[in-house]
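Every protein chain but one is kept in place in this view of the complex.
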Amino acid sequence: MNEENIIEIKNLNKWYGDFHVLKDINLNIKKGEILVICGPSGSGKSTVTRCMNYLETFQEGSINIDGTELTDDVKKIKQVRSEVAMVFQHFELFPHLTILDNLILAPTHVHHQPRHEAIDTAMKYLERVNIADQADKYPNQLSGGQKQRVAIARALCANPKIMLFDEPTSALDPEMISEVLDVMMELATEDKTMICVTHEMGFARKVADRVIFMADGQIVEENTPEEFFHNPQSDRLKLFLEQILDH
Amino acid sequence: MAVYDLKPTREAPSNLRGPIKWVLENLLSTPLNVALTFLGIAFLFWVIPPFIQWAIIDANFVGTTKADCTGDGACWVFIHQKLTLFIYGFYPQDDYWRINSAVGLAFVFGAIFKYFGRSFITKILIFSLYPIVAYFLISGGYFGLETVPTDKWGGLSLTLIIASVGIVMAFPLGVVLAFGRASDLPIIRNISVVYIEFIRGVPLISILFMASVILPLFFPEGVSFNKLLRALIGITLFQAAYVAEIIRGGLQAIPKGQYEAADSLGLSYWQKMLLVILPQALKVAIPNLVGASIALFKDTSLVLIIGLFDLLAMVHLTGSDASWMGFDTEGYVFVTLIFWIFCFSLSKYGKYLEDRFNTNNR
Partner (left out) sequence: MNLLNNQKFRGIFFQLLTVIGLVAFLWYITTNMFHNIEQRGITTGFDFFGQIAGFGISESPIPYSDQTSTYFDAFKVGIINTLIVSGVGIFFASILGVIIGVARLSKNYIVSKLSLGYIEFFRNIPILLQILFWYNVVLAALPKPRQSIQLASDMFLNNRGLFVPKPIMEAGFTFVIIAFVLAIFVSIFLVKWANKRFEETGKESFLLPWIVLIIVGLPLGVYFLSGSPLHFDYPALKGFNFRGGMSYSPEFLALTFALSIYTATYIAEAIRSGIEAIPKGQKEAAASLGLSSYQSLKLVILPQAIRIAIPPIINQYLNLTKNSSLATAIGYPELVTVFAGTCLNQTGQAIEIILVTMLVYLTISLTISFVLNIINKKMEIKGR
């Protein structure tokens, strides 16, 4: 594995039954890189992202995360998941726990941190995403934007090297999108590797190092944000950009 | 930086799909799974072959008397001989056609309802006409048909009569109760709540006892209730409470905005409820209503305890027929089969309705 890369995906192929969902994905992601993946629905962009923390399995190819090869080996999966954190489109906070308990659940039960240490870390991240005053509330008492910020804080509590964002703003009302994007942009200034599946082109332009376009299960085009949006090479990408940038 | 050509779609690797993969994944993936699969298969072998041996291989299907049941297996001759009893009860044999016609008419009316029932009024008319026609057919006394008193009705036909009357009559009463419970008027609401919670808190058998023993006392000497009528009243009153709760659930699913829109259009209370709210509530409530109807169908068997001869009672009764001693197992298996087929089919129909209404709502 190349020293610079933190994720190496080689010849990844996945089938759902007979349906060829991911076709020969080859992708190397450098340490600290901010990568945006976009594409029409059904293109496999979420699927390939979810393969990176083994929420989805694959039949052919290999994924190497920071030196660990992803296989069915439970130990390897656990190792990978301790370095890779994920933020979901529908937040997926645990509704029966307070915000604070949501954040300290994994640190105490998986990483065996003492409770007061976990609470300190959690409050630190809650303050960072500007939501510390809601620590004792329950998820259903928060707005969508607040919930997603909490979800980001929860992901940060594990101190991950890699963060995966699966359409983090797609389920939000328009006025709440910017509060979440602001947090993400602030994270981008650190040395974390971020992989974002998103339609938010403004975010991609400002922050991404590289933008990838996927369609029909394969990577069709990749480029720097500037070139990607102003000089689309493939017809498929041209069509896609027309469709999303038109309104 | 890079553009990629279109890649071909490939077939999934052969060793990773197909029956072998399925077996490996679903049955043998972990040691625990292997053990469970083994136990499961062992259980099936322990239960199924002996049953098939008894029910089919060693069984006697043909014959007329007990002597024809020679083997160790099931004596289906018994069922065959008693079949008309199980289906028609004590109804006179010459008049079986009347019951058969009533069933046939149900389908005819159903078809008319579906294809010709345009307006609400015609639907109600068709719906109400059938029971009247069916009643006169089966009970007789008019149009040259001989009267067949209700104590001769029995078997599967009685079960179907009780179930359908119960389901049909409980519905309007349940709607009224549901509206009552949702009403703003405190007296109406409280009466409905008391009724519903009272009925739901007591077992059906106690309601049947009450209908059977106490109901006649409520009316002057001359008014007589035959046994069947008492049972029907009890079952209807019982089921109405459950239907009311189901409809209440449906009503709660209707957004307040619907009520407000109807009010702002100037609709009266009954217009609002019957034209706007109820149709929507029913759509939501249909799966549960089917479930309640299945429960009612099963509960008709309780009339055995108050002396009516439904399907279960008939089988139970013929088990003690002297010329056919010792074959009640066959009887119970038969009854189990009949009930199971009816209830299972109804539940599949309910699922079908649920799916249909779900796609409507999307």
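Each chain gets a letter, A and B, in the order it is written, and its residues are counted from 1.
In the analysis below, a residue touches a chain if its C-beta (ideal position, glycine included) is under 8 Å from a C-beta of that chain, and two chains touch if they have at least 3 such contacts.
The structure displayed is predicted, hence computed values, not measured ones.
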item: Touching residue (missing chain; options B:P8, B:G144 or B:P220); value: B:P220
item: Omitted-chain contact residue, chosen from B:K7, B:K21, B:K227 or B:H316; value: B:H316
item: Option touching the unshown chain, where B:L6, B:I20 or B:I41 are the choices; value: B:I41
item: Footprint left on chain A by the chain that the document does not show; value: 53, 55, 78, 81-82, 84-86, 88, 90, 92-96, 105-106, 108-118, 138, 140-141, 154, 158
item: Positions on chain B contacted by the hidden chain, ascending; value: 25-27, 29, 33, 36-37, 40-41, 43-44, 184-188, 191, 197-198, 200-206, 209-210, 213-214, 216-221, 294, 298-299, 301-302, 304-305, 312, 316, 319, 328-329, 332, 335-336, 339-340, 343-344, 347
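One rule holds in what follows: only the chains that are shown with their structure count from here on.
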item: Whole-Å gap separating chain A and chain B, where each centre is the average of the chain's CA atoms; value: 51
item: Touch list for chain A against partner chain B, complex; value: 13, 15, 17-18, 20, 23-24, 59-60, 210, 216-224, 227, 233-234
item: Chain A partner contacts - residues on chain B that touch it in the complex; value: 1-4, 6-13, 16-17
